[in-house]
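Notes for the one structure printed next.
With one protein chain held back, the other chains of the complex are shown just where they sit.
On to subunit A.
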């Protein structure tokens, strides 16, 4: 899922590329830009806005097992989700997984980006390829690898038991631990990318200046490097959190039916229970939560670190 690495530049600044351009000259043909963007606008109006609005309307319909989808308008599905403990548990679990995955990605990805930057030329390119490469490999293949490692007769358990560290296999499949490990693996490249981008703006001479003024290496890291990369960590965290909260393939394979998260719940309502209105309501809630978190955190980060983003 290279899918949302572009979130990043979206979050850094909405159109960084366009901002650095020389100011466009006065228009000779004021209609030209509208005509040029008209095809894509029409496409998006029909294929993005209409389906989303239809999903919103669908979420207001009701559903009966014998009657199917009823064309009535009511908030029953939302009330069900808000009042039912079953849904609370799933949404809470989704949130918990996303938070832990985000923290793990920050703790692992940020130091790795810093280490990568300090590597020498041929190694740096090679390691960067290894770190970013998985983004291009299908998420299904990557998760399959974890399923192979995790099983009760999987490689991790076999190895741990052979060494004698554990007597009985650890349960990774169908557990939150398993989902968290696999999701961290899938999403950590986004964090490295984001921190890497913010490190590019850091002048290595500043670190050398601090060292030459007698600062200890750890002090340099804490007082000079960290403040500069915090915006990168924060925007990386927004991406990772949003992707982890709406992740589907990895929780579906590792968590299975037994450990549902919001996305797999919506999938089951749609394709197994066939309660489309309820599935649509879950999707709409997921979409709203996503937008609130991305836009909200983004505003916060940009206001707090205005000087870094310039």
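Quick note on the criterion: a residue touches a chain if its C-beta (ideal position, glycine included) is under 8 Å from a C-beta of that chain, and two chains touch if they have at least 3 such contacts; residues count from 1.
One rule holds in what follows: contacts and distances are computed from a predicted model.
Choosing from "Cell division ATP-binding protein FtsE", "ABC transporter permease", "Fumarate reductase/succinate dehydrogenase flavoprotein subunit" or "3-isopropylmalate dehydratase small subunit", the protein name stored in UniProt for the chain missing from the display reads "ABC transporter permease".
In the complete assembly, the contact with the undisplayed chain comes from A:283, out of A:106, A:179 or A:283. The omitted chain makes contact with subunit A at the following residues, 1-10, 14-15, 17-18, 20-21, 23-24, 27, 30, 32-34, 36-37, 39-41, 43-44, 47-48, 50-52, 54-55, 58, 108, 111-112, 115-116, 118-120, 127-149, 151, 155, 182, 185, 188-189, 193, 196-197, 204, 207-208, 211, 242, 245-246, 248-249, 252-253, 263, 266-267, 270-271, 276, 279-280, 283-284, 286-287, 290-291, 294.
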